[in-house]
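Have a look at the structure below, then the notes.
The complex is shown incomplete by one protein chain, all other protein chains being positioned as in the whole.
Residue numbering begins at 1 within each chain, and the chains themselves are lettered A, B and C in the order written.
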């Protein structure tokens, strides 16, 4: 598994719905933000070569909602990657508030498979494998 | 459990991402469209009283992706509701193409709890219970 | 200019914000739905060749909001295309309610330029020109 990486997100007005809370579909976007930031921080996602992100298909996702998040909340999503057969699994925990009194807002998981440029499943790159085997 | 209900969705350009396929976060929106249409068709969601929709929180979701969907695809999402303790669970299958040769694009589940106006968990309404016990 | 074309949209829960109304960014999406449906209905947009939609860049947009739209509203967006030098301009009116008592919810405009596959500006296709010169 990889190290734990943490990514900040300030909840925007346009992410709320008429319940006055963050619409649940946005958590998959917060998870993606954290996963992409982790990959970029470790040099395995090159923004200048967008195919490096595109070549990574989502097979499944799961989200559990613990507390509603609201407009203006500062959320921190922790992400950790695991090698799972030929697949890559990420686990997420989205927290609100300062470290010492933080609350769990949501947690979840996404499972991915690396793809060739013509969208056939392939093995993760050496660099990715190395990161996932670090701990 | 309820009867199966099916809802059409034409994939929009704005639902695609740079992989050229529907961004995975949209499937939770397609599921919501189907769930809402089912509730409205059975008279348990009144658009004129938006609190009737708001009072139904999402506890968890799960999506499995079987085939990518693309711009212009006509998708049909089948939804079926189940009573699960005090919770309500919906199962979804999103299909593409004509009935006789349709392909499964995605399947998943969302779990909900009814809420009072001040966002405390409560029991599902009698009308909802009756629909979920129909079969 | 082209004929007027009208496209239906049922307002979804995920399109609302915490004001309890449709978030204003969605109107550009409703306009796109109408524009794409018009182009598809006239055979100048082929869903199976997604580059036919991609090769049409947005240069500018303008939206005026007349009435808020809410969850469950049935909106009809009328779109009409105009040739404007080498550019194509679409004008939109988004209405709510039955024809005889309909209310104007929003109106606006988008301006586009045709692009080659490598994203250089080019002239509109003959088929598009022919549609825009129909009236």
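FYI, contacts are C-beta pairs under 8 Å (C-beta built on N, C-alpha and C of every residue); 3 or more make two chains touch, one makes a residue touch a chain.
Quick caveat, the model's predicted, so the values are computed rather than measured.
Peer 1: Among A:1, A:70, A:83 or A:114, which residue is in contact with the omitted chain in the full complex?
Peer 2: A:70
Peer 1: In the complete assembly, which of C:6, C:60 or C:130 touches the absent chain?
Peer 2: C:60
Peer 1: Of the residues B:23, B:89 or B:112, which one touches the chain left out of the display?
Peer 2: Of the candidates B:23, B:89 or B:112, B:23 is in touch with the missing chain.
Peer 1: What is the set of subunit A residues that contact the non-displayed chain in the whole complex?
Peer 2: Output for subunit A: 12-14, 16, 20, 29, 32-33, 36, 40, 47-48, 50, 53, 70-73.
Peer 1: For subunit C, which residues lie in contact with the unshown chain of the complex?
Peer 2: 18-19, 24-26, 28-29, 32, 50, 53-54, 57-65, 68, 119
Peer 1: Extract the touching residues of subunit B with respect to the undisplayed chain.
Peer 2: Those residues of subunit B that touch the unshown chain are 13-14, 16-21, 23, 25, 71.
Going forward, only the chains that are shown with their structure count from here on.
Peer 1: When subunit B touches subunit C, do the two copies use mostly the same residue numbers, with over half shared, or different ones?
Peer 2: Counting which numbers both chains contribute, over half are shared, so the two copies meet through the same residues.
Peer 1: Just send me the rotation angle from a CA overlay of subunit A on subunit C, rounded to the nearest 5 degrees.
Peer 2: So the copies are related by a turn of 180 degrees.
Peer 1: What is the distance in Å between the mean C-alpha positions of subunit A and subunit C?
Peer 2: 33
Peer 1: At which residue positions does subunit B touch at least two other chains?
Peer 2: Subunit B, residues with two or more chain partners: 29, 32, 50, 53.
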